[in-house]
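Structure incoming, see below.
Here the complex is missing one protein chain, while the rest keep their positions.
== chain A ==
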């Protein structure tokens, strides 16, 4: 049963050439750059959205943290556009691959943590022990805080992978069930079709929300450390 379902998650290659590189680079075509003051509608829309996101996300940081604006904005644009493009029929979503999400999460998290250790060593180390803990609990709590620190990049990557993969799988399964049911009982097929529509709307939302969550968490780790 399972082989059919997971074929859409295989990395696309063509005659041994990595097609996946082209697919990862494709969203950049949809974000043209411009040096004019007044642009065409596509660029104006994107600039408006970018201003909204950067104001909302970067206002909590100090000057040092705001140097990360370019990185975080390109991150949210990349993840959002890749997830949304994955909802098109027959397309391949790079963010379903754990390797790619780990490649995004680990360097960003490590950058934030190492910046914190280099510039504010005492404050970063102080994060390992919440204020006001009773003395006997201290060793255990330090171990727990260390573990929770090191698990942060894993959760970032796995959260994105699992959400997007699960959504795509559900769409495949429910779509297949709808098709199979049309010949047996059209009423049930209609109900399943309505479920499919609701699921697709959910997937659009999830695509954008996951991008936001990823970026927000990275910015929070940054805030702790600048």
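As a convention for this text, contacts are C-beta pairs under 8 Å (C-beta built on N, C-alpha and C of every residue); 3 or more make two chains touch, one makes a residue touch a chain; residues count from 1.
What we mean here is this: contacts and distances are computed from a predicted model.
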Name of the absent chain as recorded in UniProt (options "Histidine-containing phosphotransfer protein", "Eukaryotic translation initiation factor 3 subunit H", "Ubiquilin-4" or "ATP synthase F(0) complex subunit f, mitochondrial"): "ATP synthase F(0) complex subunit f, mitochondrial"
Residue numbers in chain A that touch the chain omitted from display: 1-2, 4-5, 7-8, 12, 14, 19, 26, 29-30, 32, 40-42, 85, 88-92, 176-177, 180-181, 183-185
